[in-house]
Structures are given as C-alpha cells and as structure tokens.
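Okay, here's the structure, questions in a sec.
As you look at this complex, bear in mind that one protein chain is not there, while each of the others sits in place.
Labels run A, B and C following the written order; every chain starts at residue 1.
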Amino acid sequence: MDTTFSAEDLAFRDEVRVFLANTFTDDLKARLSAKSTYKAAQVEWQQSLNNQGWFAVNWPTEYGGSGWTPTQKFIFENERSLAGAPGTIPFGVSMVAPVIYGFGSDEQKARFLPRILNSEDWWCQGYSEPGAGSDLAALKTKAVLDGDDYVVNGAKIWTTYAQLADWIFCLVRTDSSGKKQDGISFLLIDMKTPGIKVNPIIGIDNQHTLNEVEFNEVRVPKANLIGEQDKGWTYAKALLSHERTAIAGVAQSKRHLSELKKVAAVELSAGKPLLDDPSIRKNITDIEIELMALEYTELRVLAAAAAGSSPGAESSLLKIKGTEIQQSIQKLRMDLAGVYSGVFVGGDIDSLSGHEFSDKARVEYMYGRAATVYGGSNEVQKNIISKFVLGL
Amino acid sequence: MDTTFSAEDLAFRDEVRVFLANTFTDDLKARLSAKSTYKAAQVEWQQSLNNQGWFAVNWPTEYGGSGWTPTQKFIFENERSLAGAPGTIPFGVSMVAPVIYGFGSDEQKARFLPRILNSEDWWCQGYSEPGAGSDLAALKTKAVLDGDDYVVNGAKIWTTYAQLADWIFCLVRTDSSGKKQDGISFLLIDMKTPGIKVNPIIGIDNQHTLNEVEFNEVRVPKANLIGEQDKGWTYAKALLSHERTAIAGVAQSKRHLSELKKVAAVELSAGKPLLDDPSIRKNITDIEIELMALEYTELRVLAAAAAGSSPGAESSLLKIKGTEIQQSIQKLRMDLAGVYSGVFVGGDIDSLSGHEFSDKARVEYMYGRAATVYGGSNEVQKNIISKFVLGL
Amino acid sequence: MNFSFSEEQNMLRDSISKFVQDQYEFSVREKLAKTELGFSAENWQTFAELGWLSIPFSEEMGGFGGSVVDSMILMEEFGKGLVLEPFIATVLLFGGVINRSGNSAMMEANIPSIIDGSTQGALACFERQSRFELSDVKTQATKHGDQYSLSGEKSVVYNGASADKIIVSARTSGGQYDNDGITLFLVDANVAGVESTGYRMMDGQMVANITLNDVVLSRESIVGQLDKGFLLLQKVVNETLTAVGGEAIGVMDKLHTATVEYTKAREQFGVAIGSFQALQHRMVETFMACEQTRSLLYRAVCSVAEDKDEATKDVLALKTMIGRAGKLIGDEALQIHGGIGMTDELDIGHYVKRLMMINTFFGDADYSQQKFAELSLAA
Partner (left out) sequence: MNFSFSEEQNMLRDSISKFVQDQYEFSVREKLAKTELGFSAENWQTFAELGWLSIPFSEEMGGFGGSVVDSMILMEEFGKGLVLEPFIATVLLFGGVINRSGNSAMMEANIPSIIDGSTQGALACFERQSRFELSDVKTQATKHGDQYSLSGEKSVVYNGASADKIIVSARTSGGQYDNDGITLFLVDANVAGVESTGYRMMDGQMVANITLNDVVLSRESIVGQLDKGFLLLQKVVNETLTAVGGEAIGVMDKLHTATVEYTKAREQFGVAIGSFQALQHRMVETFMACEQTRSLLYRAVCSVAEDKDEATKDVLALKTMIGRAGKLIGDEALQIHGGIGMTDELDIGHYVKRLMMINTFFGDADYSQQKFAELSLAA
C-alpha cells in the first residue's frame, strides 16, 4: 500500500502539463464558453486529445484506447481539472463506444469507432422516455421490422445536446410479450433521418441543454442494430455502471472547491473575509473531507478494476457521493454569492453587481439539481447497493 | 392569535411557583436521587400534587382531573421543569387510567382510579414481547378462561420499573383465529400473583430500569378484564397517541438545554469557554431553534385538542421531534464532557475528574437511545404520519 | 394564549385566496413575470380597492389597522400563487419605515398614496459590499447648512426600478460598519442625481442598483431620527420577515403538498412511487419541517405583534428555519419530481426559486443562526 508516483508517473504528469499549456489556450477557452462556437471548440479539443492518443482512456488499446494505468488516469484527470479544461462529451466515447466494441459487428466497429475517436460524430443518448424515468425498462418507443428497416415510433426525453447531435443511440421496444427487460433492442439512429423532431426543453437553469426527441415513422437500417434483436437491455446494463462512475466528477469538484476557497478569501461580510466565518469554514471543510475520501474511493475502485474486478455496485457509491458533493459545492457557491445568487440576467448586470461568479453560481446550481436524477436516480443507486452489496 | 397570559394565568403561575418552592424541597430532591429512597419519594411527590388537585392533569374532572386549560398545562410543565422537579410516572395516571375510565366498568373505576390518584399502586406496562417489537399486535402471551379466572402464560419485555410495580396492565391474546389485531384482551394483573417472575435487564446505561416479566400459569380474576374480551387492541390504541404526546418532553428539554449553556460557559478549551467555540454554538442553537419550534407545535396540538380535535397523527410528530431533540441534547452533553464522557465508575471518580456532569452525561445518553424505539419506534411513527396525514 | 384566527382574519384569507385562485394561474403569472414591469399594475389597483395595501396602517391614516398577523395571512396566500406585485417592497418595507418613523407629516404625506395604490416605494438599505449587514453603509450624506447631499451606490433594491419614492440608508456619522450614525432619507426617484439600473431576479422580482450622485435633500427628508436609522430598520425588518415567513410557509406547503400528490399519481416499476417507504419517510420529514416552521412563524409573529423582548431572537430563529427547511423541502420536491421537476415549464422550480430568494432576503440561514446565537448565548 502506497500512494507515491513512480518516475514514469511523474514524467507523464509533466507531459500532460505541457500538453495542456500548449493546447488549452485562452483562445480555445473563449470559444468553448460562447454558445455559437461551443460545439466546434469542443470537437477541436477532443481531436487534440485524440491526436495525443489520450481521448479514449477506457477503450481497449486495440481500438485506440490510451492504455493508461489507474494512476495515469488519476494524474490526467487531476491536471485537466486543475487547468480548468473541459472533459469529453461522454455519449460517444464513453457510452456508445463500449457497446459497439463490446457487442457490435466488425462492420459497425469499423464504421463508427474511428469517427468517434476523431469526434466526427456527435452522439446523444435515447434512453429515458416521457413517463418512464428511473424505471428505464418500462420504455415504450417501438421499432417494427419492415423489410431491411426498423420503423421507429415514440419519443425520448431528457436528451442532452440532442440539438447538436449527429447520431442517437436508442433503446427501443421490439417485443412486448415477455417481461419488460426482454424485448428491448439497441439501435443506432442517424439524427438526419426523416421523421425525427427535436423539441427543446428549457431547464430550471433557463438554459437549453435538454430535449425531447420525437420519432415518427423513422426508418432505421437493420444494419444499425447492435447485437441481437430483443437483447438490448443486456448491452445497455453493461454500460450503466460505467456511466455512474463517470458522473462522480472528483477532479472537477476538487477544482471547484479550491476556486471557492479563493472566492471566500476575498468576499467580505462586515469587512471580514467569508473564509473567517465559522459557518463557511464548516461548510467548506464538510465538503472537502468527503471529497478527500471520495478521491480515494475512486482510486480504490479504479485499482480494483485494473486488477480485473468489474466496477459493479461500487460505481453506485461513486455516483451517489459524487453528485452529493457536486450539489454541496453548488450550494456553497450560492451561499458565497449571497443576495447576488438570485441575479437572473447575465451580461452587463454581472459587472454591475460586482459579483461575476453569481450568474455561474445560479446556472450551475440549477442545472446541478439534475445530477441526482440522471444516470439512474440516486434512489435507484441505493436500491442497487442494497440488493447487490448488502444482499437485502 | 396571541401568546399573552391572562391575569388568571399569571395568578396560576404564581401559585405553581409557591407550591414548588414549598413542596419540592432539597430533602425531597436528595431522596429522589438515591436508589434506596427513590420510590417512596416519588410517591410522596405525586401525593403532594394530588393533594393540590394537580396530579391527573388530563383526566375528566368527574374522576378527579385538574380541569386545566392548555395554557395552564403549559405553565405548569414549564415551571415544574424550571424547578427541576420530576414528572409523574405515567404508567398509572396517564396510561392505564384513561383506559379504565374510558372502557372499564363502574366497579373497576371505583376500585382502581382513587388508588391511582393517590399513587397507592405503582403500575407498569405489559405490551412489548420478546420477538414482537414495533409490531405490537403480533403479541403471543396467552390468556385462557378457566372458570372465573384467566390463566396467563407468556412473557413481556422492556417493562420499565417492573421491579417496583404493584400492578401491570397487559395486552394478552385470547383468540388466535382471526387477524392479529383481533383476539387481544386488556388485563389488569396484580404483580403479587403467583407465577409472575421479574427478570432484570441491564441496559447499555448499565442501570436496571428495564425488565422481562414472565407469566407462568398466572391466574387473573375475570373481573380484571377491561371491557370486552378480544377488544383490547381498540382500547390500547386509543392510549397510544397519548403516550406519544407525553414522550415529547419539551419542558424538560428546555431545562436541560439551559443547564448545558451554563456548563458551556464554564468549561474551557485552550483557556476559552466552550460557549465561544463555533461548533458548540452551532450545535446548541441547532437544538434550541428546533425546540423553540416544538414548544409551539405542542401548544398548537394542545389548543386543537382543547378545541375538541383528538391528537392523532400530530402526536407522532411530537414524539419524533421530541425524542430527536432529547437525543441531540444528550449528545451535546457528551460533547461538552469531552474525554470525561467515557468515565464509567461514578462516586469518587467524578469528583476526581473535576467533571461532575460526566457520569450523568453517559447514563442519560445511553438510556436515551431507547427513546426513539419505545412508545412505538420513530419508524412506526413515520409510517403513521405517512398513512394518516399524507394519505400514502 | 390562542392560535386561532378571528372571523375578520378568516375573511381576509378567503378573499386573498380567491384572488390567487382566480387571477393568478401559473401560466398567467409566467406571462406577467416576463413583462418589463414584472407585475400587473391592474392587479395593484385591485389590491388597493380591496383594501389590502392598507393592512398595516392605522385607521387614522385610512388604513385597515391590522397587525403583523394580518400581513402574514396575506403573504401566505400570496406565497401559494407566487404573487409578483411588490407588496413587500412598497407596503411592508417602504410603508413600514414611514409608518414607524414617528414623523406624522411624512406619514400623512405618503401613507394615503400607498393605500390608494398611486405610490410605489422601495427601501435601499444594502450595498455592493454589505452582504447581509444593514450596518455596512458607505453611502455618505454630507450636511451643507440645512441640506444634505447623498452620494453612493445601493444594490439589489427591490422594486427599485418602479419605485416613485425610495428610502435610502446613508451614513451621517460613525465608521462604515457602525450601527450608530446611519440615517434614512426619503428620496424622490425622479430627482437629479438618482440613477437606477433595473434587472430581474430568478424568482421574477424586479430589482435595481441605484446610484446617488450628490443628490440634494432637505432636512425634512430624514425618516425617523438622525443617526438612528439602524434601529428603525431593524424594527421594520422584523415585521417584514414575519410576513415573509407567511409567504415562505405558503410556498413550502405548496411544494410539500404538490410532491405528495405527485407521488400518488406517478407510477414507476408498476406502482405509485408514493408507495416506496424510503420516499414516504422523506416526505414525513418535509411534513414535519413545514409544521415546525409554521410553529416558529406563529411564535415570531406573536412576539413581534406583542412587542416582546425576544422578538428579534424569535424572528432570527424563524429565518434560520425557513432557510434550512426551505432547502430541504425544495430539494425533495425537485428530487422526487425527477426530470419533470427540472423543467422551467413546471411550477415546482419556480416555487423553489422563490424559497431560495426568501432565504437570502435580509440574511440567510447561517447568518441568521449566528445572529441568533449572539442573542441566545450571551452570558
């Protein structure tokens, strides 16, 4: 048991730092934060990572994975977060790709994986449906085989960035006769196919991130079916625990917390820094201690995964604690912003109020409420731990 | 809506203060706190209350109740607690008496109520059984009619002060054919009856308060059956919400909290009073604010009861919050005691350690753990609120 | 001691409740919230006609002669409908300060026009740096003979953009953080040197930052006593917070009830989600939080109405609990509603935002608890 970095690890860390300094430029940063240039900038960033061989960090090396050790993953995530660089959009590289290389045909692998690696396709996820939330398997979107095509009818909801996406991977119902987990198939659908309509959903953060995606007689080639018809639930399940691990966001939370300490050092109450306020001290350190723990919980899970045990119910723990910490940080940011936490209009007003972090505070707080609901609600995660870890 | 006291209320408060000053003497106080003299002293105290007409505060006046308004009850409880005077042992006056005057025969009323009023009989409660905890109705102690007697076999558990008691009121099973709530009868049993054995249970507080009471062919005259055979559950249920209200102990908690503020003002850390410590300040005021709220919640429930609505599920709220606050206070006391909170042997060592409140801290903390379990566990109370208030 | 409402109070509640139900459907409210004004001038006239704007003022002034209990009742019903009209800013804060000023000329000149709905008012008592400290005042009032000249900037002034008249706290003596030496001035919004930039808060309320550049005022513009503005503010804040506590409980009850009802209707895994015990017990917690908050509300409102010594302490306890219970209830409402709760389209998020705004209004839970501790733990 030790936590020291080897000489190779330290060299890798330096390499990452150099890469970040060269690649994550102020110009890129600016383009990432403007709505109109966001997508292109994010793609550019992901392509830079891929050129370095650092994009598909969890893929098997045969498909282009980075082949990193848990320690390298830890180092990269830490450095990336410290630099404030964005993560990768997970829907392609982390979510559909493992299904494709795990269960797809050779043709599908050849067709989709290289484009994902190079961020040529922007993917979104079609799981949830209006009326079926955490009870994912209750989905109703139907696909009926008609010649060489499946004809898809129904709707998906809470689809992040569907408005930017080229492709959507969907769970669809191909058989309703058995129990609900059976009869589900996994389809890859081109978003340009006629009959698809994307309806924006404005969130409580007043942003357009989520969407409803309607399917009206959408024809999807049979070649886009992953694995066997009616077996999609199996493929999707394998992917779910992966999603949960990714949601933990430890490195990101570390960065946010350290930013907030700096804010608390300069924001005043009655002329004294908020960092001297006993409530703020308690609130910050409550979070920090949980986060220090979660960082090592994640390392332990990564180490176990590298040693061959697949992250099962432990990933539920990461998801629950990770999202709880994220929300606590968002709450802390709001607390620090005080009355300015409620300021609604951005732009000019921010500078007027003298509290530039308040608009970010509100948007992140509000958007962050969803973290305990998506990726399988935290209640569902608790049911998973209860059943598979505690044996209840 | 107002919280002012009328002239009559103020006069009553003065009267209570005079009574307490005259009756709750240092001598009585000393006898109450020594194990050997406790029972006689407690009886003496209750008899003093009864001589004043202040003992049976919730009974109808026709049976000797005090006929107090909610405000008077509030005033008395406050003054009593402020003075540090003990409450009344509830098993007779508050628990079995309402069943007797509510459902007993005229003979039973005449026989038992005057002796309860004058604290001539010490009662204990025979509800819980080994194996049947919160699921009270699952009780198995059997009573079979044999001539003019019921013959009782079985065991009751968690019986407070059974070792001091003259009588026990029991729920017994007289019929096992229907659903479990049916076939239960309510029996009054003389503790001197042959076949009763009291086995002490030492608690985690290392005190002997609880007991198991065994019944082995115990013959109980039919005249000691309350109401109808097999209808005991109905009678007991009426009593339960009463018990829950009594458990809240708001006035007592107010007194304890104000004592602890005084302790925190003199106990030091690094030479500074603990009362200046931010954690202690937060812990004290967390409790105080909840308690200030609960005081008014209780007043609102009392007022509603006086206006004719019977305290139903609201009493579950009082029980939950009241016991949570009690436990928080016990925890706070332990925190103040610091390392001395663990001192096990009382007597000499207490004075040695210089922290006389530490032994009390430990005993009350440990004994207090049971408060969220007895009187219907807090989980059961939540089920009650969920069902009867929220309609879930 | 009694916890029931008078016949008159029940009638008041019914009339407000009816208005909210009939005129304040969520979709109507949403349209109003997006207008430039941020509320309905027509509604405001209705309030005047129904006498609601007169509630806290004495009968001599043409008012209803109500107490904070009446204001609490009104605000509880307003809370249920997320009413946008600036009752708090104009009637409770602006009107409250005038009403407690002891200056009868000023009262006679202003209260009738509050009551008839013709004057909109605001209280400008916070600044960019002041966070929740009423005493942190940099805005300077400099005396020139019989006149004062005001300069400074006030932040997040509720109803600041619509107000005809604004009460401004300014320093006439003492240091930046002193309680003493703060004086309140009545400032006409149209007078030279007053500039206001309006913006919207997340609950739809319109606020403004107000700059004062050598605004010249007569001695008669002083509200209350020279240098003693802090005490006057504190009194009015206590009264206002009990009324806002009413609003908070209205919002909380609404969120709690809507959530319970949602769990009865919403099915997952083939059953209503309200049948899951883990959710049941959490909703019992929100139920208890509502009840405990209501108890502190009644405690504080009586304390303020009866002018008890512990009024400030009771109000701080209430404010602390509103913050904490509000967070719990809001979080559970969003979480239990799930995805649908996260959309701007549903009313739930809007109720949550209003509760969050109430939390930071004149001091959040942590701040209020520390102030409470100062009073409660003084040796």
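As a working rule, a contact is a pair of C-beta atoms (placed from the backbone, for glycine too) under 8 Å apart; a residue touches a chain by one contact, two chains touch by 3 or more.
Nothing here was measured: the structure is a model prediction, and the numbers come from that model.
K.L.:
With the missing chain put back, one of B:280, B:303 or B:318 would touch it. Which one?
P.N.:
B:280
K.L.:
Among B:135, B:175 or B:228, exactly one should touch the missing chain; which is it?
P.N.:
Result: among the candidates, B:135 touches the missing chain.
K.L.:
So that we can see where the missing chain sits, which residues of chain B does it touch?
P.N.:
128, 132-135, 138, 157-158, 201-204, 206, 210, 267-271, 277-280, 283, 331, 334-335, 338-345, 349, 352-354, 362, 366, 369-370, 372-374, 377-379, 382
K.L.:
So that we can see where the missing chain sits, which residues of chain A does it touch?
P.N.:
For chain A, the residues touching the absent chain are 1-5, 9, 70-71, 74, 261, 265, 273, 275, 281-282, 284-286, 288-290, 292-297, 299-300, 303, 307, 314, 317, 320-321, 379, 382-383, 385-386, 389-392.
K.L.:
For chain C, which positions touch the chain that isn't shown here?
P.N.:
On the side of chain C, residues 276-278, 280-281 touch the unshown chain.
We take it that only the chains that are shown with their structure count from here on.
K.L.:
Which chain's C-alpha centroid is most distant from that of chain C?
P.N.:
Looking at centroid distances, B is the chain farthest away.
K.L.:
Report the inter-centroid distance (CA atoms only) between chain B and chain C in whole Å.
P.N.:
42
K.L.:
Take the average of all CA coordinates in chain A, do the same for chain B, and state the distance between these two points in whole angstrom.
P.N.:
A distance of 53 Å separates the two centres.
K.L.:
For chain A and chain C, let me know how many angstrom lie between their CA-based centres, rounded off.
P.N.:
39
K.L.:
Send over the residues of chain C in touch with two or more other chains.
P.N.:
Residues 369-370 of chain C touch two or more partner chains.
K.L.:
Among the residues of chain A, which are close enough to touch at least two other chains?
P.N.:
Each of 278-279 in chain A touches at least two other chains.
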